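Encoded as structure tokens, the structure appears first; notes follow it.
Removed: one protein chain of the complex. Kept in place: all other protein chains.
Up next, chain A:
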């Protein structure tokens, strides 16, 4: 999965228009994030042909996350043409199934 940072974020997410971009905002101390990660990798295998998968380590890229108005983990966002199209906040993610449901809406 593509690792995002402040150098590549604009090119890979904001200015990218080919397909929707899914970004997994996670942190090194966020247990729930770490548990979800293998499932997110499986989702990439399933939906990766029509959705671009990327992850952002917020422990290393705090300012970038805050600039995206992300201050809680895990947060999953789908960007379409550089705009936030859907945001899943931690309370909306009880299992990977919730992430899959969101992805299905963009898998066209």
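Methods note: a residue touches a chain if its C-beta (ideal position, glycine included) is under 8 Å from a C-beta of that chain, and two chains touch if they have at least 3 such contacts; residues count from 1.
Everything that follows uses one rule, which is that contacts and distances are computed from a predicted model.
One chain of this complex is left out of the view, and of "3-phenylpropionate/trans-cinnamate dioxygenase beta subunit", "Thioredoxin reductase", "ATP-binding cassette domain-containing protein" or "Sarcosine oxidase subunit alpha", the protein name its UniProt record gives is "Thioredoxin reductase". From the options A:10, A:35 or A:49, the residue with contact to the chain not on display is A:35. For chain A, the residues touching the absent chain in the complete assembly are 27-35, 39, 58-59, 62, 65-66, 69-75, 89-91, 94-97.
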